[in-house]
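Presented below is the structure to which this report refers.
Note that one protein chain is taken out, while the other chains of the complex remain in position.
When the chains are written out, they are named A, B and C in that same order, and each has its own residue count from 1.
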Amino acid sequence: MLRNSLILGLVAVFALALFTIFSEYKTPETLNRTAQYYNENEVSQVGAANVVTAVVVTYRGLDTLGEVTVLFLTASVIGFILRRKKKGEPVVKADKGSEILSTASRILFPGSIILGVYVFVNGHLTPGGGFQGGAVIGTAILLIALANPEFAVSRKVLHWLESLSGVTYVIIGLLGIFLAAGFLDNRILPLGDFGHLLSAGAIPIIYSMIGIKVGAELSGIITDINQTKTNLS
Amino acid sequence: MITFNIVLLIFLSVATISGALVAVTAKKTAVAILASGAISLFASIFFLVLASPDVAMTEAAIGAGLTTFLFFVILRKTESHHAEK
Amino acid sequence: MKLSVEHIAILSGILLMAIGLWGILGRKNILKMIISFTVFDTGLNILIVALGYLPGRTAPIVDGPVTVENLSQVAVDPVPQALVLTAIVIGFGVTALMLVYALKMHEKKKTLDINEYTDLKW
Partner (left out) sequence: MVSPYYILTIGLGLAFLLGLLGKKLSKVNIAVIMLAMISFAAISASWVWQFAFGNAEESLFFSAGFEPPFSIALKLGFQEAIIAFMVNIMGLFSTLFLWKKLHKENDKLAPVLLVLFMGLNMLILTRDLFNIFVFLEITAIALGGLILLDERKHAASAGFKYLLASSLISAVYLLGAVLVYFSTGSLYIDDLILGGPVAGPMAGIAVFLTIIAIVLELKPFPANGWALDVYQGAHPAIAAIISAGVGTAMLFVLHKLMIISGPMMAQMITVAGLLTFLFSNWLGISQRDSNRLLGYSSIGQLGLIMAIIGMQDILGDQFAFIAMGILLSHFFAKAGLFWISGIVGGSKLESFAVLRSRPLLLLMFGIFLFALSAFPPFPSFYAKWDLIFALSDAKQYLFITLILFGSFFEVVYLIRWFGIVVKNTSEEVKEKLPVNITQIIPISVFAAALLFFGYYGQHFMNVPINLNYIPLIAVAALWILDFLPTWVKNTLLIVATLFYGYIILPQLHDFAFIFAIIFLLGAFLTLLFGYSYKGKRPGFYPLVAMMFAGLILLVEAKDLFSFFFAWEIMTAGSYFLILRGKKSQPHAFSYMLFSFGGALLILAGFALAHSVTGSYTFDALTMVGALSPLVFIMLAIGFLTKTAAIGLHIWLPGAHSEAESDVSPMVSGILLKAGVYGLLILFMRMGHQFVLGLDLMVVLSWVAVITSIGGYLLASVQEDMKRLLAYSSVGQLGIILFGLTLMSNLGWLLAIAGVITHFLNKTLLFQAVGGVYSRTHDRTMYRMGGLIHRMPITFIFVLIGIISMSGVPPLVGFAGKWLSFNAVLSKGYYLQGVGMVLAGAIAFLYLFRLIHVPFLGQLKDHLRKVKEASFWILLPQIIILMIIMAFSALPGVLLEPIGSAVGKIFPTGGLTWQDSFLPFGSRTAISEYGYWNGTYVMVITMIIFAVLLGFQMLIQRRNKKVGQFNIVYSAERPSTPETTHAGYHFYAHYQKAVGFLIAPLATNFWNWVSDIVQSIANQIRRIYNGNGQVYLIHLVIYFLICFFIFNGGL
């Protein structure tokens, strides 16, 4: 009881501390200089209709590479941990999903994949991008997996997709040093016509690679987790 | 428009915070997971209102979708054992 | 009381963080601690996006009324959005890893009570 009230007190003090941020906050009138710079120059420099995408993929591309790395690490660790089979372990079958779910998911699946691809390919034009598209693909796999627990995407295919897209991403980044002004510079390709699919330099390619990679990784995580059984010994 | 947004946000805030309270205090883990999924959904509406469609999409797909799913799977794995015990 | 979109959102974010912290520090069940963690994270993300919001402006995407010319007058700051986007994905990664930890710990001791995992101490 004492501990509970201590914790509650702590949380209250913590809220109070955060509240100073609220009380110090003044709604800004204008954009700060970085934002101003992006909103003014992004179109001419990067050429993506979605400024957020330009920031994510190009200006702050290093963050995004780190982000991809985080997902890669998580997927690898989860894969290593969960795939470590002990010998002589019987394969436990999970319950089958309901008929409706499995039918629905089978219908939805291709659509979801296409939606995912659409989201990341158009990342530089519309909201969304590699991560969102990848997540949509992952969700599609998830639906299928829920409906049919024995469903598994070929791990080999996933690995290939993941590795190749990842390596391509890094190589595109590296090309930026040689062909353009710096690592991850999207101007290794022409900026193209603003607002078209094939514009904004390398952004569509990078975002597609991210989309494929994230999609493959998330699918991997999902299948790994779904197929593990707890150690019942 | 702004006033509509404000009303919407107040409603959302109340919903999110009650959701959070449920998520944190719920006895059943499953309820807590559902509540946290709901929070993510509400949050993505927050993001939409705050002019951040990209974030909203991410939150909806990853926070509300995948995370919730992961929680459920892990829950099932850890509880299946208790059931047998 | 300041009643504007961003203020309400900031306040909600702070409250979510506080409630999340309450769960992190208070719940005994490891899964519930992780759930509280996601609540905490969501709160933080709302807070960040809200702080970067400029009232009355729209998303920084050239589309319809938003043109290349008026982008800097009508659009919000893209940076916090990019940051939060990263933070969400990273948060997912951390959460997933925590969950695998939970699974692994459960495998060893058949319990998810954090109080049971005190073998290492002093």
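FYI, contacts are C-beta pairs under 8 Å (C-beta built on N, C-alpha and C of every residue); 3 or more make two chains touch, one makes a residue touch a chain.
Owing to the predicted nature of the structure, the values given are computational and were not obtained by experimental measurement.
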{"item": "Omitted chain - touching chains that are shown", "value": "A, C"}
{"item": "Touch criterion as defined above, residue of A:G61, A:G116 or A:P204 at the omitted chain", "value": "A:G61"}
{"item": "Contact residue for the chain not shown (choose from A:T74, A:N122, A:T139 or A:S199)", "value": "A:T74"}
{"item": "Missing-chain contacts mapped onto chain C", "value": "21, 24-25, 28, 30, 33, 37, 40-41, 44, 47-48, 51-52, 79-80, 83, 86-87, 90, 93-94, 97-98, 100-102, 104-105, 108, 114-115, 117-122"}
{"item": "Contacts of chain A with the absent chain, listed as residue ranges", "value": "6-7, 10, 13-14, 17, 20-21, 24-25, 28, 32-35, 37-38, 45, 58-63, 65-67, 69-70, 72-74, 76-77, 80-81, 159-160, 162-163, 166-167, 170-171, 173-174, 176-177, 180-187"}
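Operating definition for what follows: only the chains that are shown with their structure count from here on.
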{"item": "Distance-maximising chain from chain B - centres being C-alpha averages", "value": "A"}
{"item": "Chain A and chain C: spacing of chain centres that average the CA atoms, whole Å", "value": "16"}
{"item": "Rounded Å distance between chain A and chain B, as computed from the means of their C-alpha atoms", "value": "19"}
{"item": "In chain A, residues with contacts to at least two other chains", "value": "50, 52, 56, 127, 131, 221, 228, 230"}
{"item": "Residues within chain B bordering two or more other chains", "value": "52-54, 58, 62, 66, 70, 74, 77-78, 81"}
{"item": "Interfacial residue positions of chain B with respect to chain C in the complex", "value": "2, 5-6, 9-10, 12-13, 16-17, 20-21, 23-26, 29, 32-33, 36, 39-40, 43, 46-47, 49-55, 58-59, 62-63, 66-67, 70-71, 74-75, 77-78, 81, 85"}
{"item": "In the complex with chain B, residue positions of chain A that touch it", "value": "50, 52-53, 56, 119, 127-129, 131-132, 135-136, 138-139, 142, 146, 218, 221-222, 225-226, 228-230, 232"}
{"item": "Contacting residues of chain B [partner chain A, same complex]", "value": "52-54, 56-58, 61-62, 65-66, 69-70, 73-74, 77-78, 80-81, 84"}
